[in-house]
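With one protein chain held back, the other chains of the complex are shown just where they sit.
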Amino acid sequence: MSCIRTVFSTLRRYPSAFVGSILVSLLLIVALFAPMIAPHDPLKLNPKERFAPPSIEHVMGTDEYGRDMFSRIILGTRTSLGIGLSVSVICAVAGGLIGLTSGYLGGRADEFIMRAMDILMAFPGILFALLILSMLGSSLVNVIVAISITGIPKTARVARSSCLNVRNEEFIEAAKARGERTWYILLVELLPNAVQPIIVEASIKVGFVILTASSLSFLGLGTQPPTPDWGLIIGSAREYIFEAPMLIVWPILAIAFTTISFNLLGDGLRDILDPKELGRV
Amino acid sequence: MSPVYILKRFCFMLVTLFCISIIIFAITMVLPGNLAQVILGEFATDDALRALEDQMGLNLPFYEQYGKWIWGVLHGDFGHALSMDQPILPLLLFRLKNSAILAAFSIVLVTIIAIPLGVFAALHRNSAVDRIIQVSSYVGISIPEFATGSLLIIAFAGPVLNLFPSAGYVPFSENFSEALSHIVLPVMTLVIVLIAHIMRQTRSEMIHVMQSDYVRSARLRGLSNRMVVFKHALRNALMPTITVLALDVGYLIGSVVVIEEVFAYPGIGRLIVYAVTSRDVPLLQATVLTVACVYCLVNFLADLAYGLVNPRIRYQ
Partner (left out) sequence: MAEPLLQIDDVSISFKTVSGKVQAVRHVSLEVRRGECYALIGESGSGKSTLAFAAMGYLPENGSIESGRILFKGEDITRYSHAQLEKLRGKHVGMVFQNPDTAANPCYTIGEQLMEGIIYHEKISRVEAEKRALAMLEAINIPDPKSIMQRYPHQISGGQKQRITIAQALLSHPDLIIMDEPTTALDVTTEIQFLRLLEEVRSRTNVAILYITHDMGIVARLADRVGVIYAGALVEEGSRETMFRHPAHPYTQGLMHSISSIEADRKHKGYSMPGLLPNLISLPPGCAFAPRCSVAEDCCSSALPAVQLIPSEDGVEHRVFCHRAGTPLSFATDAVEECVGRYGGENQCSEPLLEVRNLKKYYEHSTFMDRMLRHKPRCVYAVDDVSFSIMPGETLGVVGESGCGKSTLGKAILRLAEATDGTVLYRGEDITHKHSQSLCKSIQIIFQSPDSSLNPRHSLYTILSRPLLLHGIATDRADLEKRCYRLLDMVSLPRTYLHRKPHQLSGGEKQRVAIARAFAVHPSFVVCDEVTSALDVSVQASIINLLRDLQREFQTSYLFISHDLSAVREISQRIAVMYLGRLVEVGSTDQVFRPPYHPYTKALLSSISLPCIPQPHKSILLEGQIPSPANPPSGCRFRTRCYRKQCEACSTVTPDMVFRDGHGLACHLDWSELEADTPVFPESFLS
């Protein structure tokens, strides 16, 4: 109980984290219960009702195939959050492990791993993803794989520098002097103190990944129709940009809303987890 | 700056490029679908396929194929684009020039708008203007560039307010004002996305520097506010911004790819997307390698610039 109260009082002091966490929870709920919330089948074609204006039946109108826009946007939450969350988790785990190990080992191993990461980072992100997708073929899973691979080096760098900060702390030396094994030092002493920047990076990454994924779908190289995906909706509605501009505006609003929510949460987390603030929380 | 530093950065750039070229070649080589099959079509006979494979060296070991390719590239021979049946190099240069125009305009505009804006926001922290700048930059980084582009088309190229063309390209040599009006919207899109990014970076760096001991000591020596801000704080705040600006070129390259698609602008980004969708391996290799080269070069130049403004590196 007191734990919940601490979390709540902390959140109240950091408005961006507070708003961000509420919005993100809202999005998660929508994504989880999307089929129940959506009034229509998002895939059902209805040639009679093409480009229907917003009405009570179709809150956001219908698209070029007469599919209900609102349902497609709601279902699109699943795709976007699915990609965003899984990529940031993959990056946090893989990048975190690489970075922490590299930082803890130090020396030549560290130099080698970090140089390799530098080289991967020398690829403009979306280009790398394009290249990987062209190799693997376009599908939801491949989009996740491609964006994860481009995102890991950055997380690894964050994890490494965070690890280097902690590695020189005296409690690590104290643990060594006590005769602790390496895995204990890494997991019990180092990780809890080095993990915050990785968490912050991961939460900020969600928004970024959603943007990248929607760009890929827009180019026709990401998720494939008829999956309800915001980028894809914009891509296909582009042909009717002047006839039905709202078909583009709705998914843009959805993307912006989601990204802003996660960015707010990430920025808030950064403030809260700032080591200078730790004493106060 | 010591020549050793320059040499070091230069060598690192070469090594990076070498590794990247291997990665690009390796990835494109394992593309599903045999290259010879793509060229000859579905109904080619096995013999014809094998003959072409031999002719193109597709049966050689990987390193030999790579060697042949990179040797050609180093001599300016990027091979033939399969889907268009024309040599790649002229096409590449033409497209690269078009993209460079977009990028150059954007970078210059972003630099002259974003940095002063960021400094202003930092100096008037928590003021109304700062809040507005903060919120709009937040929105700026939260909307994908193709969305911004589409919104701009709706706003400025639609039936209501038809100020600029929504797509296409006119060379500058042909009709200057037409050419300019064609790049207004793409450049605007790029600028909006990047301004938000650079401005946030400048602002947070400036705030950090303004709280440093040496800025406090400059104030306590009775220097004027102008000297404190522009002489002592700004230079230190801009040092990391140079690096971020260079990293943002990578971001810009990604944006260019998308935006050229939105505005049907014949730049290198669109060429890459075309190469991917039409499975044109030599074209894909050539375009991606070119873009990676540009990016590495920009980072190298940024390292040099950073070394020039930072005395710690200049006098090592």
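Points to keep in mind about this one:
Order of writing sets the labels: A and B. Residues in every chain begin at 1.
Simple rule for what comes next: a residue touches a chain if its C-beta (ideal position, glycine included) is under 8 Å from a C-beta of that chain, and two chains touch if they have at least 3 such contacts.
Worth saying up front: this structure is predicted, and the values here are computed from it rather than measured.
Within the full complex, the chain left out of the display contacts the shown chains A, B.
Set against the missing chain, the residues B:Gln86, B:Asn162, B:Asn175 or B:Ser217 yield one that touches it, B:Ser217.
By the touch definition given at the top, chain A reaches the unshown chain through residues 13, 111, 169-171, 173-174, 176-180, 189, 192-193, 278-280.
In the full complex, chain B contacts the hidden chain through residues 4, 8, 212-225, 227, 231-232, 235-236, 309-312, 315.
Heads up, the rule we're going with is that only the chains that are shown with their structure count from here on.
If you check the complex, the residues on chain B that touch chain A are 12, 15-16, 19-20, 23-24, 27-28, 30-32, 138-139, 141-147, 150-151, 153-154, 158-159, 166, 249-251, 253-254, 257-258, 261-262, 272-273, 276-277, 279, 284, 288, 291-292, 295-296, 299. Interface residues of chain A, counted against chain B in their complex, comprise 118-119, 122-127, 130-135, 137, 207, 211-212, 214-215, 218-221, 231, 234, 238, 241-242, 245, 248-249, 251-252, 255-256, 259-260, 263.
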